[in-house]
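Moving on to chain A:
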Amino acid sequence: MTAAARIVMNEIKGYHNFIKLMMVLVGIGALASLVRFIFGLGVTTNLNDTYPWGLWISFDVVTAVPLAAGAFTIGIVAHVFHIRKLEPLVRPAIVTGFLGYSLVCVGLLLDLGQPQRGINVLRYWNLHSPMFEVSMCVMAYTTVLTLEFLHPVAERFGWHLPLRLLRTLELPFAILAAMISTLHQSTLGTFFLIAVDKLHSLWYNPLLPLQFWLSAIFTGLSIVIFEASLVHKYMGQPDESELLATLTKIIPWIMGVYLCIKLYALAFLTHGPLFDRPVLLALFLAEIGAGVILPMGMFFTRKIKTDKKMQLRAASLVIFGLVLNRFNVSMFGMEQPGQLIYAPSIIESLVTIGIIAAHVLFFVLIAKYFPIFEHHPEATDYTIPDHFHRIEGHESKAGHELRAEG
Partner candidate 1 sequence: MSTTSIDFNKTRTFLIDTTKCTGCRGCQVACKQWNQLKAENTHFFSGEGYQNPPAMSEYTFTRIKFKDYQKNGQNEFAFYKEMCMHCNDPACASVCPVGAFRKTAEGPVIYDDKRCIGCRFCMMACPFGVPKYEWSKAFPLVKKCTGCYSRVKNGKEPACATACPTAISYGPRAEMVKEAEKRLKAKPERYFPAIYGKEEAGGTSVLYLTHQPLDELGFKPITKRPLPSYTWQALRFVPGIFLGVGGTLSLVSWFQHRKDRIRKEEEERAAAKADSTKGVNE
Partner candidate 2 sequence: MTNHWIDLKNSDAIFIIGCNPAENHPISFKWIEQAVDNGANLIVADPRYTRSASKADIYAQLRPGTDIAFLGGLINYALQNNLIHAEYVREYTNAAFIVNEKYDFQDGLFCSFDDQEKSYDLKSWAYAVDGAGNPRRDMSLKDPRCVYQLLKKHYSRYNVDTVCNITGTPKEAYLKVAKAFCATGRPDKAGTILYAMGITQSTHGTQNVRAVAMLQMLLGNIGIAGGGVNALRGESNVQGSSDYGLLFHLLPGYLKSPEFDNVDLKAYNEKWTPKTKDPKSANWWGNTPKYVTSLLKAWYGDHATKENDFCYSYLPKRMGSYAYGKIMEKMGKGELEGLVCMGMNPAMGGPDSGKAREALGKLKWLVTVDLWETETSIFWKRPGVNPKDIQTEVFMLPAASSVEKEGSISNSGRWAQWRYKAVEPVGQSMSDLWIIDQFYKRIKALYVKDKGAFPEPITRLSWNYGEGHEPEVHLVAQEINGHFTRDMTIVDKDKTLEFKKGDPVPMFKYLQDDGSTTSGCWIYTGSYTKEGNQMARRDQSDPTGLGLFPKWAWCWPVNRRIIYNRASVNPAGEPFNPKRPVIAWDGLEKKWKGDVPDGPWPPMKDDKEGKYPFIMLAEGHARLYALDMKDGPFPEHYEPMESPTRNLLSKVQNNPAVAVPKNVSSDLAKFPFIGTTYRMTEHWQAGAMTRSLPWLAELVPDMFVEISESLAKQKGLKKGDKVRVVTERGSIEAVTLVTSRLKPFNVGGTMVEQVGMPWHFGYAGLATGDSANMLTPTVGCANTSIPEFKAFLCNIEKGGNKG
(Lines give C-alpha, C1' and ligand atoms only; values in the text may rest on other atoms or scores of the structure.)
Protein backbone atom coordinates (compact mmCIF):
# COMPACT_ATOMS: atom_id res chain seq x y z
CA MET A 1 0.00 0.00 0.00
CA THR A 2 1.43 3.29 -0.99
CA ALA A 3 1.72 6.05 1.48
CA ALA A 4 -0.96 8.08 -0.21
CA ALA A 5 -3.38 5.18 -0.14
CA ARG A 6 -2.69 4.65 3.52
CA ILE A 7 -3.47 8.26 4.21
CA VAL A 8 -6.72 7.96 2.32
CA MET A 9 -7.61 4.80 4.23
CA ASN A 10 -6.91 6.47 7.53
CA GLU A 11 -8.94 9.41 6.49
CA ILE A 12 -11.86 7.16 5.59
CA LYS A 13 -11.66 5.30 8.86
CA GLY A 14 -12.46 8.53 10.57
CA TYR A 15 -15.64 9.07 8.66
CA HIS A 16 -19.10 8.88 10.10
CA ASN A 17 -20.82 5.56 9.59
CA PHE A 18 -23.39 7.21 7.38
CA ILE A 19 -20.67 8.23 4.96
CA LYS A 20 -19.26 4.75 5.04
CA LEU A 21 -22.67 3.38 4.21
CA MET A 22 -22.87 5.77 1.30
CA MET A 23 -19.48 4.61 0.12
CA VAL A 24 -20.61 1.03 0.21
CA LEU A 25 -23.73 1.88 -1.74
CA VAL A 26 -21.71 3.77 -4.31
CA GLY A 27 -19.41 0.81 -4.59
CA ILE A 28 -22.31 -1.55 -5.13
CA GLY A 29 -23.78 0.84 -7.66
CA ALA A 30 -20.49 0.97 -9.51
CA LEU A 31 -20.32 -2.80 -9.57
CA ALA A 32 -23.89 -2.96 -10.83
CA SER A 33 -22.98 -0.53 -13.60
CA LEU A 34 -20.11 -2.74 -14.55
CA VAL A 35 -22.43 -5.71 -14.72
CA ARG A 36 -24.78 -3.71 -16.92
CA PHE A 37 -21.99 -2.92 -19.36
CA ILE A 38 -20.73 -6.44 -19.50
CA PHE A 39 -24.05 -8.18 -19.96
CA GLY A 40 -26.05 -5.49 -21.67
CA LEU A 41 -29.33 -3.81 -20.96
CA GLY A 42 -31.56 -6.71 -21.90
CA VAL A 43 -30.15 -9.09 -19.32
CA THR A 44 -29.54 -6.70 -16.47
CA THR A 45 -32.59 -4.48 -16.61
CA ASN A 46 -36.30 -5.06 -16.77
CA LEU A 47 -36.48 -2.86 -19.83
CA ASN A 48 -38.12 -4.34 -22.85
CA ASP A 49 -39.89 -3.27 -26.00
CA THR A 50 -42.93 -2.22 -23.99
CA TYR A 51 -40.80 -0.27 -21.54
CA PRO A 52 -37.82 1.03 -23.45
CA TRP A 53 -37.41 3.62 -20.73
CA GLY A 54 -37.43 2.72 -17.08
CA LEU A 55 -36.11 3.87 -13.75
CA TRP A 56 -32.92 5.33 -15.14
CA ILE A 57 -34.65 7.69 -17.50
CA SER A 58 -37.55 8.45 -15.18
CA PHE A 59 -35.41 9.09 -12.15
CA ASP A 60 -31.77 9.50 -13.09
CA VAL A 61 -32.59 11.88 -15.91
CA VAL A 62 -36.09 13.23 -15.99
CA THR A 63 -36.29 13.70 -12.22
CA ALA A 64 -32.67 14.37 -11.37
CA VAL A 65 -32.44 17.32 -13.72
CA PRO A 66 -35.14 19.43 -12.06
CA LEU A 67 -33.85 18.33 -8.67
CA ALA A 68 -30.54 19.88 -9.63
CA ALA A 69 -32.24 23.10 -10.64
CA GLY A 70 -31.30 24.83 -7.40
CA ALA A 71 -28.05 26.00 -8.94
CA PHE A 72 -29.55 28.08 -11.67
CA THR A 73 -32.55 29.34 -9.71
CA ILE A 74 -30.58 30.54 -6.77
CA GLY A 75 -28.05 31.93 -9.25
CA ILE A 76 -30.74 34.05 -10.80
CA VAL A 77 -32.02 35.21 -7.47
CA ALA A 78 -28.65 35.98 -5.97
CA HIS A 79 -26.70 37.26 -8.94
CA VAL A 80 -29.19 38.49 -11.47
CA PHE A 81 -31.66 39.95 -9.08
CA HIS A 82 -28.62 40.85 -7.09
CA ILE A 83 -29.93 39.88 -3.72
CA ARG A 84 -26.46 39.70 -2.27
CA LYS A 85 -27.42 38.41 1.10
CA LEU A 86 -28.45 35.16 -0.57
CA GLU A 87 -24.99 34.59 -2.00
CA PRO A 88 -24.02 32.13 0.72
CA LEU A 89 -26.70 29.81 -0.64
CA VAL A 90 -25.22 29.80 -4.11
CA ARG A 91 -22.21 27.60 -3.60
CA PRO A 92 -23.97 24.65 -2.02
CA ALA A 93 -26.55 24.88 -4.76
CA ILE A 94 -23.86 24.89 -7.41
CA VAL A 95 -22.19 21.89 -5.88
CA THR A 96 -25.53 20.12 -5.81
CA GLY A 97 -26.12 21.12 -9.39
CA PHE A 98 -22.69 20.09 -10.48
CA LEU A 99 -23.04 16.73 -8.83
CA GLY A 100 -26.58 16.37 -10.07
CA TYR A 101 -25.69 17.02 -13.67
CA SER A 102 -22.55 14.92 -13.56
CA LEU A 103 -24.61 12.07 -12.29
CA VAL A 104 -27.29 12.72 -14.91
CA CYS A 105 -24.53 12.28 -17.47
CA VAL A 106 -23.54 9.04 -15.79
CA GLY A 107 -27.16 7.95 -15.76
CA LEU A 108 -27.57 8.79 -19.43
CA LEU A 109 -24.43 6.92 -20.39
CA LEU A 110 -25.59 3.92 -18.43
CA ASP A 111 -28.89 3.98 -20.20
CA LEU A 112 -27.55 4.42 -23.70
CA GLY A 113 -27.24 1.26 -25.68
CA GLN A 114 -24.23 2.62 -27.48
CA PRO A 115 -22.61 4.90 -24.90
CA GLN A 116 -19.34 4.91 -26.79
CA ARG A 117 -21.11 6.79 -29.52
CA GLY A 118 -22.50 9.51 -27.26
CA ILE A 119 -20.30 11.94 -29.10
CA ASN A 120 -22.47 11.46 -32.17
CA VAL A 121 -24.83 14.01 -30.68
CA LEU A 122 -22.19 16.58 -31.51
CA ARG A 123 -21.55 15.13 -34.95
CA TYR A 124 -25.06 14.73 -36.25
CA TRP A 125 -27.37 17.50 -35.29
CA ASN A 126 -31.10 16.98 -35.30
CA LEU A 127 -32.64 20.28 -34.34
CA HIS A 128 -36.08 18.71 -34.26
CA SER A 129 -35.14 16.36 -31.49
CA PRO A 130 -35.85 17.40 -27.92
CA MET A 131 -33.30 14.81 -26.93
CA PHE A 132 -30.71 16.58 -29.04
CA GLU A 133 -31.53 19.80 -27.30
CA VAL A 134 -31.39 18.32 -23.85
CA SER A 135 -28.13 16.54 -24.58
CA MET A 136 -26.52 19.71 -25.85
CA CYS A 137 -27.87 21.68 -22.89
CA VAL A 138 -26.80 19.11 -20.36
CA MET A 139 -23.34 19.05 -21.84
CA ALA A 140 -23.13 22.82 -21.95
CA TYR A 141 -24.59 23.26 -18.53
CA THR A 142 -22.42 20.64 -16.96
CA THR A 143 -19.47 22.53 -18.38
CA VAL A 144 -20.77 25.78 -16.91
CA LEU A 145 -21.37 24.08 -13.58
CA THR A 146 -17.90 22.62 -13.65
CA LEU A 147 -16.48 26.07 -14.18
CA GLU A 148 -18.65 27.43 -11.43
CA PHE A 149 -17.59 24.59 -9.21
CA LEU A 150 -13.96 25.51 -9.92
CA HIS A 151 -14.64 28.57 -7.84
CA PRO A 152 -14.36 26.93 -4.44
CA VAL A 153 -11.64 24.71 -5.79
CA ALA A 154 -9.57 27.67 -6.89
CA GLU A 155 -10.25 29.33 -3.62
CA ARG A 156 -9.31 26.20 -1.76
CA PHE A 157 -5.99 25.91 -3.50
CA GLY A 158 -5.42 29.64 -3.64
CA TRP A 159 -5.37 30.02 -7.41
CA HIS A 160 -5.81 33.70 -7.53
CA LEU A 161 -5.98 34.38 -11.20
CA PRO A 162 -8.73 31.83 -12.02
CA LEU A 163 -10.53 32.83 -8.90
CA ARG A 164 -10.57 36.42 -9.96
CA LEU A 165 -11.66 35.44 -13.42
CA LEU A 166 -14.41 33.21 -12.16
CA ARG A 167 -15.65 35.91 -9.84
CA THR A 168 -15.98 38.22 -12.82
CA LEU A 169 -17.78 35.51 -14.74
CA GLU A 170 -20.20 34.77 -11.95
CA LEU A 171 -22.95 36.92 -13.37
CA PRO A 172 -22.58 35.93 -17.03
CA PHE A 173 -22.48 32.31 -15.93
CA ALA A 174 -25.60 32.76 -13.88
CA ILE A 175 -27.37 34.19 -16.89
CA LEU A 176 -26.03 31.51 -19.20
CA ALA A 177 -27.08 28.85 -16.69
CA ALA A 178 -30.55 30.28 -16.62
CA MET A 179 -30.74 30.38 -20.40
CA ILE A 180 -29.58 26.82 -20.80
CA SER A 181 -31.64 25.52 -17.93
CA THR A 182 -34.79 27.15 -19.18
CA LEU A 183 -34.33 25.30 -22.39
CA HIS A 184 -33.61 21.86 -21.14
CA GLN A 185 -35.85 21.93 -18.10
CA SER A 186 -38.75 22.76 -20.35
CA THR A 187 -37.60 20.50 -23.13
CA LEU A 188 -37.74 17.54 -20.80
CA GLY A 189 -41.44 18.27 -20.90
CA THR A 190 -41.33 18.57 -24.66
CA PHE A 191 -40.07 14.96 -24.73
CA PHE A 192 -43.50 13.80 -23.83
CA LEU A 193 -45.38 15.97 -26.24
CA ILE A 194 -44.59 13.34 -28.85
CA ALA A 195 -46.44 10.78 -26.75
CA VAL A 196 -49.72 12.30 -27.77
CA ASP A 197 -51.58 9.00 -27.93
CA LYS A 198 -49.71 7.37 -25.09
CA LEU A 199 -49.48 9.78 -22.18
CA HIS A 200 -52.73 10.04 -20.24
CA SER A 201 -54.66 13.28 -20.53
CA LEU A 202 -54.17 14.04 -16.88
CA TRP A 203 -50.64 15.00 -17.85
CA TYR A 204 -50.62 15.41 -21.58
CA ASN A 205 -51.18 18.96 -22.74
CA PRO A 206 -49.23 21.32 -24.94
CA LEU A 207 -48.11 23.41 -21.94
CA LEU A 208 -46.15 20.52 -20.49
CA PRO A 209 -42.78 22.19 -21.21
CA LEU A 210 -43.84 25.35 -19.40
CA GLN A 211 -45.02 23.27 -16.46
CA PHE A 212 -41.75 21.36 -16.39
CA TRP A 213 -39.85 24.63 -16.36
CA LEU A 214 -41.90 26.26 -13.64
CA SER A 215 -41.87 23.19 -11.47
CA ALA A 216 -38.12 22.94 -11.91
CA ILE A 217 -37.77 26.52 -10.67
CA PHE A 218 -39.82 26.20 -7.54
CA THR A 219 -38.43 22.79 -6.85
CA GLY A 220 -34.91 24.09 -7.40
CA LEU A 221 -35.50 26.70 -4.77
CA SER A 222 -37.14 24.19 -2.48
CA ILE A 223 -34.11 21.96 -2.85
CA VAL A 224 -31.96 24.80 -1.61
CA ILE A 225 -34.15 25.05 1.45
CA PHE A 226 -34.17 21.30 1.89
CA GLU A 227 -30.45 21.03 1.61
CA ALA A 228 -29.61 23.96 3.82
CA SER A 229 -31.95 22.64 6.48
CA LEU A 230 -30.41 19.20 6.42
CA VAL A 231 -26.89 20.53 6.33
CA HIS A 232 -27.69 22.70 9.29
CA LYS A 233 -29.25 19.83 11.10
CA TYR A 234 -26.72 17.10 10.37
CA MET A 235 -23.48 18.78 9.41
CA GLY A 236 -23.46 21.49 11.98
CA GLN A 237 -23.44 24.26 9.44
CA PRO A 238 -24.75 27.68 10.33
CA ASP A 239 -28.48 28.19 10.39
CA GLU A 240 -29.45 30.00 7.22
CA SER A 241 -33.16 29.96 7.83
CA GLU A 242 -33.27 33.68 7.68
CA LEU A 243 -31.97 33.59 4.15
CA LEU A 244 -34.32 30.75 3.36
CA ALA A 245 -37.21 32.87 4.51
CA THR A 246 -36.55 35.06 1.49
CA LEU A 247 -36.95 32.03 -0.71
CA THR A 248 -40.18 30.99 0.94
CA LYS A 249 -41.57 34.28 -0.19
CA ILE A 250 -40.74 33.59 -3.82
CA ILE A 251 -41.65 29.90 -4.08
CA PRO A 252 -45.43 29.95 -3.50
CA TRP A 253 -45.97 32.54 -6.20
CA ILE A 254 -44.25 30.42 -8.77
CA MET A 255 -46.22 27.46 -7.53
CA GLY A 256 -49.36 29.46 -7.88
CA VAL A 257 -48.60 30.32 -11.46
CA TYR A 258 -47.78 26.64 -12.06
CA LEU A 259 -51.03 25.50 -10.57
CA CYS A 260 -53.05 27.99 -12.59
CA ILE A 261 -51.40 26.90 -15.80
CA LYS A 262 -51.92 23.28 -14.95
CA LEU A 263 -55.59 23.77 -14.19
CA TYR A 264 -56.04 25.90 -17.26
CA ALA A 265 -54.43 23.20 -19.40
CA LEU A 266 -56.57 20.51 -17.84
CA ALA A 267 -59.70 22.48 -18.42
CA PHE A 268 -59.10 23.82 -21.87
CA LEU A 269 -56.22 22.08 -23.60
CA THR A 270 -56.92 18.44 -22.89
CA HIS A 271 -58.62 16.13 -25.34
CA GLY A 272 -58.95 12.66 -23.91
CA PRO A 273 -60.98 11.47 -20.93
CA LEU A 274 -59.58 12.47 -17.57
CA PHE A 275 -61.21 10.18 -15.06
CA ASP A 276 -61.19 6.82 -16.80
CA ARG A 277 -58.25 5.31 -14.90
CA PRO A 278 -58.75 5.35 -11.11
CA VAL A 279 -55.13 4.51 -10.30
CA LEU A 280 -53.82 7.30 -12.47
CA LEU A 281 -56.34 9.68 -11.00
CA ALA A 282 -55.14 8.81 -7.50
CA LEU A 283 -51.55 9.42 -8.55
CA PHE A 284 -52.53 12.69 -10.08
CA LEU A 285 -54.39 13.83 -6.99
CA ALA A 286 -51.48 12.83 -4.78
CA GLU A 287 -49.11 14.79 -6.96
CA ILE A 288 -51.26 17.91 -7.04
CA GLY A 289 -52.69 17.75 -3.54
CA ALA A 290 -49.73 16.68 -1.47
CA GLY A 291 -47.06 17.89 -3.85
CA VAL A 292 -48.36 21.29 -4.90
CA ILE A 293 -51.41 22.63 -3.11
CA LEU A 294 -50.41 21.61 0.40
CA PRO A 295 -46.83 22.96 0.34
CA MET A 296 -48.01 26.05 -1.48
CA GLY A 297 -50.44 26.70 1.34
CA MET A 298 -47.65 26.17 3.83
CA PHE A 299 -45.38 28.56 2.02
CA PHE A 300 -48.07 31.18 2.00
CA THR A 301 -48.33 31.15 5.80
CA ARG A 302 -46.45 33.73 7.84
CA LYS A 303 -45.18 31.12 10.20
CA ILE A 304 -42.90 29.56 7.60
CA LYS A 305 -40.51 32.52 7.71
CA THR A 306 -39.39 31.46 11.14
CA ASP A 307 -40.40 27.85 11.46
CA LYS A 308 -37.44 25.79 10.34
CA LYS A 309 -39.30 22.54 10.60
CA MET A 310 -42.11 23.80 8.49
CA GLN A 311 -39.67 25.03 5.87
CA LEU A 312 -38.17 21.59 5.64
CA ARG A 313 -41.55 19.91 5.48
CA ALA A 314 -42.91 22.19 2.83
CA ALA A 315 -39.75 21.81 0.74
CA SER A 316 -39.91 18.05 1.14
CA LEU A 317 -43.47 17.99 -0.04
CA VAL A 318 -42.57 20.02 -3.11
CA ILE A 319 -39.80 17.60 -3.89
CA PHE A 320 -42.12 14.67 -3.41
CA GLY A 321 -44.61 16.32 -5.75
CA LEU A 322 -42.01 16.85 -8.39
CA VAL A 323 -40.66 13.32 -8.22
CA LEU A 324 -44.15 11.93 -8.46
CA ASN A 325 -44.96 14.27 -11.30
CA ARG A 326 -41.95 13.23 -13.32
CA PHE A 327 -42.72 9.55 -12.75
CA ASN A 328 -46.34 10.12 -13.61
CA VAL A 329 -45.41 11.75 -16.85
CA SER A 330 -42.58 9.51 -17.90
CA MET A 331 -43.82 6.17 -16.61
CA PHE A 332 -47.16 5.68 -14.90
CA GLY A 333 -49.16 7.91 -17.20
CA MET A 334 -47.74 6.11 -20.23
CA GLU A 335 -48.96 2.73 -19.14
CA GLN A 336 -51.64 1.47 -21.46
CA PRO A 337 -54.56 -0.40 -19.93
CA GLY A 338 -53.86 -4.10 -19.66
CA GLN A 339 -50.14 -3.65 -20.11
CA LEU A 340 -47.78 -5.59 -17.89
CA ILE A 341 -46.45 -3.43 -15.08
CA TYR A 342 -42.80 -2.53 -15.08
CA ALA A 343 -40.73 -2.76 -11.96
CA PRO A 344 -37.03 -1.98 -12.06
CA SER A 345 -34.64 -4.88 -11.82
CA ILE A 346 -32.21 -5.27 -8.95
CA ILE A 347 -29.37 -3.97 -11.05
CA GLU A 348 -31.36 -0.95 -12.13
CA SER A 349 -32.30 -0.23 -8.55
CA LEU A 350 -28.77 -0.70 -7.24
CA VAL A 351 -27.41 1.65 -9.84
CA THR A 352 -29.96 4.31 -9.01
CA ILE A 353 -29.38 3.89 -5.30
CA GLY A 354 -25.68 4.12 -6.03
CA ILE A 355 -26.21 7.33 -7.91
CA ILE A 356 -28.23 8.89 -5.11
CA ALA A 357 -25.65 7.72 -2.61
CA ALA A 358 -22.89 9.14 -4.77
CA HIS A 359 -24.66 12.44 -4.77
CA VAL A 360 -24.91 12.56 -1.00
CA LEU A 361 -21.44 11.19 -0.52
CA PHE A 362 -19.70 13.56 -2.86
CA PHE A 363 -21.64 16.47 -1.48
CA VAL A 364 -20.57 15.68 2.04
CA LEU A 365 -17.00 15.07 1.01
CA ILE A 366 -16.80 18.22 -1.01
CA ALA A 367 -18.32 20.15 1.84
CA LYS A 368 -15.72 18.57 4.07
CA TYR A 369 -12.71 19.54 2.01
CA PHE A 370 -13.77 22.66 0.17
CA PRO A 371 -15.04 26.05 1.20
CA ILE A 372 -18.70 25.57 0.40
CA PHE A 373 -20.61 26.80 3.39
CA GLU A 374 -18.18 29.12 5.05
CA HIS A 375 -18.13 31.07 1.86
CA HIS A 376 -19.22 34.64 2.44
CA PRO A 377 -18.16 36.55 -0.64
CA GLU A 378 -18.07 39.86 1.14
CA ALA A 379 -15.27 38.42 3.23
CA THR A 380 -13.33 36.92 0.35
CA ASP A 381 -10.42 38.74 -1.09
CA TYR A 382 -10.73 38.57 -4.84
CA THR A 383 -7.85 40.87 -5.59
CA ILE A 384 -4.75 39.41 -7.06
CA PRO A 385 -1.97 39.79 -4.57
CA ASP A 386 1.44 40.87 -5.82
CA HIS A 387 3.15 37.65 -4.80
CA PHE A 388 0.56 35.35 -6.36
CA HIS A 389 0.24 33.42 -3.16
CA ARG A 390 -2.56 31.47 -1.79
CA ILE A 391 -4.95 33.27 0.38
CA GLU A 392 -3.91 32.87 3.94
CA GLY A 393 -6.45 32.00 6.51
CA HIS A 394 -8.79 30.35 4.18
CA GLU A 395 -7.59 26.84 4.51
CA SER A 396 -9.50 24.18 6.22
CA LYS A 397 -7.63 22.00 8.62
CA ALA A 398 -8.09 18.81 6.74
CA GLY A 399 -6.90 20.36 3.52
CA HIS A 400 -3.85 21.54 5.22
CA GLU A 401 -2.95 18.13 6.49
CA LEU A 402 -3.57 16.56 3.15
CA ARG A 403 -1.24 18.90 1.44
CA ALA A 404 1.33 18.74 4.15
CA GLU A 405 1.63 15.02 4.03
CA GLY A 406 0.95 14.51 0.36
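Please note the rule applied: a contact is a pair of C-beta atoms (placed from the backbone, for glycine too) under 8 Å apart; a residue touches a chain by one contact, two chains touch by 3 or more; residues count from 1.
If you want to know what made the cut, all candidates are chains of the complex that A comes from, given by their letters.
Remember, it's a predicted structure, so these values are computed and weren't measured experimentally.
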Any copy counts here: identify which of 1 or 2 touches chain A within this complex. 1
Residues of chain A defined as touching candidate 1 within the complex: 37-42, 47-49, 52-53, 76, 79-82, 84, 108, 111-118, 120-121, 123-133, 135, 171, 174-176, 178-179, 182-183, 186-187, 189-191, 193-198, 206, 208-209, 334
